[in-house]
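Working notes for the structure below.
All protein chains but one are shown in place.
Then we have chain A:
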Amino acid sequence: MTRTIRRWGPPVLLLTPSIILIAVFVYGLIGINFQTSLTDSHTAPQATGQAPTAFVGLENYFALLGDDAFQHSLKNLVLYTVVFLVGTMVLGFVWAWLLDKPIKGEGIFRSVYLFPMAVSFVASGVVWRWLLNSNEGENASGLNRLFQIIGLDFLQNPWWNNVTWGIAAIALPAIWQLSGYVMALFLAGFRGIPEELREAGRVDGASEWKLYRHVLFPQLSPVALSALVIVGHMSLKAFDLIMSISKPANYQTKVPAIDMYLYKSSFDYANSAAVGSILLIIVAAVIIPYLVHNARAERR
């Protein structure tokens, strides 16, 4: 008995405060959020308890998913995520691959690429709002002006003001900020592969491509997966960058997180909570398989 206490007591004591805090402030509030999303609390009096709210089941979810505006937000979210993921993964990998060769001044390049990550999304958004100015021709500024100066006029475009593809332009600053981080992950992955493996491959007569295909890439796949999950979930929660480049009311750059904010500010708590739950489910769909995969890998 005393032995069990001595063995389990300290860890349990240590963990209890954080378990209680997380239970209340994370899972408890997720529960309340989900509960709110199942009611018809769409107006100010209902939000303050002056008027009754009723349980409506999944009605809000069906209404949201059937709504053109919300579908537009979801489509924007998918587009943003795809561009953001592909951009950071490709750039991050190429940079890591280049830096993996023994070159002079590697430390400098590493810092240069990694540094944008230290800038907050809001600060970089303010600068990129100017760079991504949508004026073309005589009034152009920012990148469009730069294109004119270097004689690439045909590259001028309205950036984030295009109603279909605009959101992809907002992914540019995000790629600029996060590619260095993905590079650092891949670089660590490259460095973790013992030189002997490459040598063994070369001795066995593998070409440089085969070496990458069959020896290095398999070793890098856990790193790639981590990078995908980390960048992916950041992208799904995109809010601050969009808020500081565009404005919440701008239709072309709406994503679910912006919708959630707007519903909340117009006292429509039920729809706001429903959007929040939908976002949580989407993020969970990315994160949970990863956690399961990791847990299995550790058990092995």
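In this section, a residue touches a chain if its C-beta (ideal position, glycine included) is under 8 Å from a C-beta of that chain, and two chains touch if they have at least 3 such contacts; residues count from 1.
Just so we're on the same page, contacts and distances are computed from a predicted model.
Of "Probable sugar-binding periplasmic protein", "Ferredoxin reductase", "Chemotaxis protein CheW" or "FtsW/RodA/SpoVE family cell cycle protein", only "Probable sugar-binding periplasmic protein" is the UniProt protein name of the chain excluded from the display. Of the options A:Ala47, A:Leu64 or A:Val83, the residue whose C-beta touches the omitted chain is A:Ala47.
Only one residue in the set A:Leu38, A:Leu77, A:Val231 or A:Ile245 touches the chain that does not appear here, and it is A:Ile245. Within the complete assembly, A:Pro158 is the residue of A:Pro116, A:Pro158 or A:Pro222 that touches the hidden chain. In the full complex, the hidden chain is touched by chain A at residues 6, 9-11, 13-14, 16-17, 43-45, 47-48, 50-51, 69, 72, 129, 132-136, 138-139, 158, 161, 163, 166, 245-247, 249-252, 262, 265-268.
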